[in-house]
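For reference, the structure I am asking about is given below.
Shown here: the complex without one of its protein chains, the others still in place.
Our next item is subunit A:
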Amino acid sequence: MLATPWICRSCVRSLKRIGFSSQFVRRASTVDSSVNLPPALLERARNLTAEYDELNAKLLNDFDPKIAKRAGEVGKIASAFRQFEKAKASLSELEGLIKSDDAEMREMAREDLADTNKELIESGRNLSVALTPKHPFADMPCVIEIVPGPGGTEGRFFADSVYKMYLSYCANQGFRAKAVQYVTAEGDGSKKGNDGEVALQEATIEVLDEGAYNHFRGEAGMHRVQRVPWTETKGRTHTSAVAVWVLPSFPENASAETEAEWENPESDFYIDASEVKAEKMRASGAGGQHVNKTESAIRLTHIPTGITVSMQDNRSQHANRTAAWKLLRSRIAQKRREEREEQARALRSSVLSQSQLTRSDKIRTYNYSQDRCTDHRPGLDMHNLPDVLRGGETLHKIITSVQTWMTEKDIQALLADEEAAAAVADSKAKKGK
């Protein structure tokens, strides 16, 4: 595929003369079609399949819900592995037939070979997806927070665009989204940006569908904008950034199970209430019957981490407090997970370094003058920026490709882990000798 959507005729002619130089051809790709699954992964799949058979045999004798649960987890991998093995076996058989003397048979084998190859690739990918560990928060709804980065008013204006983009994307894709918080910046209230943007200070969208976290987690990071701002008189292009945070959130009616999770000190969502400082953002003074303030804003500060959350949209102090706690739990859980991942990364080889997503990485660029949106992780260029900002199909394509890319990275990380573990086991075995 060409990196540019169109090329003028004279350029095409000159291209013909010099031939397609490699610099015009995009090589970045989100699809890795190799069937060569590393031995470590296959070994693991084989072990798990053996375990699955064993568990099934046990289940036949007596039913134990724990074993049944484990069997359910492993079953998917086992069936994917069987399919893969089958495809591999039939492929080797076909290769044998191709060498046969019968011309007709050779012809038939060749016809089947293409299909079987495709099947093998497919089942190989299924197997590696099945082996990839599921993100612990994958089934949860999520909260998307949009905060303008450094870059003054221009960043704030673009933050409004990003906010609208996600809201309409959710509407287009059928996600149930709800604006939890929308705070415009004080002082810039009268000014308007491109397309009537308002200077945004902070906005929070809650996507209520289960699994929304898995869908949107690739959106977390720095979103960079390059454009000529409305207020710019000399026509210079400015670059500013908007930070997007995606955090797992709880369903509206938290079930007893998740509430129990909050009380469990082992859980990511556990917060010791004595470590939280609550401030009501109201004027100091006598309080109580003496005054009658309507401000119901709540600010919670988690002292050990310094994470601060404030809520002010609802008239009810109680509702604001509930929302603030929810957000605080999500942020702390996210932070804890990031810390854990960071530790794990330090132990692993460097394969992972590109796929770690922290807030500081620039992940996407919106370039207005080139009508282009680039995601830097899969290296995907999309045109038709207005459609992206409307949350249309173009944005959906970008988000999907990021998801694919993240799955690939997860698999790579898994393989690196397996190999490292195998190496450690090997060296131990050698030492043992």
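Please note the rule applied: a contact is a pair of C-beta atoms (placed from the backbone, for glycine too) under 8 Å apart; a residue touches a chain by one contact, two chains touch by 3 or more; residues count from 1.
Following the convention adopted for this analysis, contacts and distances are computed from a predicted model.
Chemist: Assign the chain not included in the display its UniProt protein name, restricting the answer to "Vps72/YL1 C-terminal domain-containing protein", "peptide chain release factor N(5)-glutamine methyltransferase", "Ferredoxin-thioredoxin reductase catalytic chain, chloroplastic" or "AP-2 complex subunit sigma".
Modeler: Looking only at the record, the undisplayed chain corresponds to "peptide chain release factor N(5)-glutamine methyltransferase".
Chemist: For the chain that's not shown, point to the residue among A:K69, A:K134, A:R176 or A:K277 touching it.
Modeler: Only one of A:K69, A:K134, A:R176 or A:K277 touches the chain omitted from view, namely A:K277.
Chemist: Out of A:N47, A:S100 or A:S316, which is the one that touches the chain we can't see?
Modeler: A:S316
Chemist: Just name the one of A:E295, A:E342 or A:D426 that touches the chain not displayed here.
Modeler: A:E295
Chemist: For subunit A, enumerate the residues touching the unshown chain of the complex.
Modeler: Interface with the chain not displayed, on the subunit A side: 186, 189-190, 273-278, 280, 286-296, 312-319.
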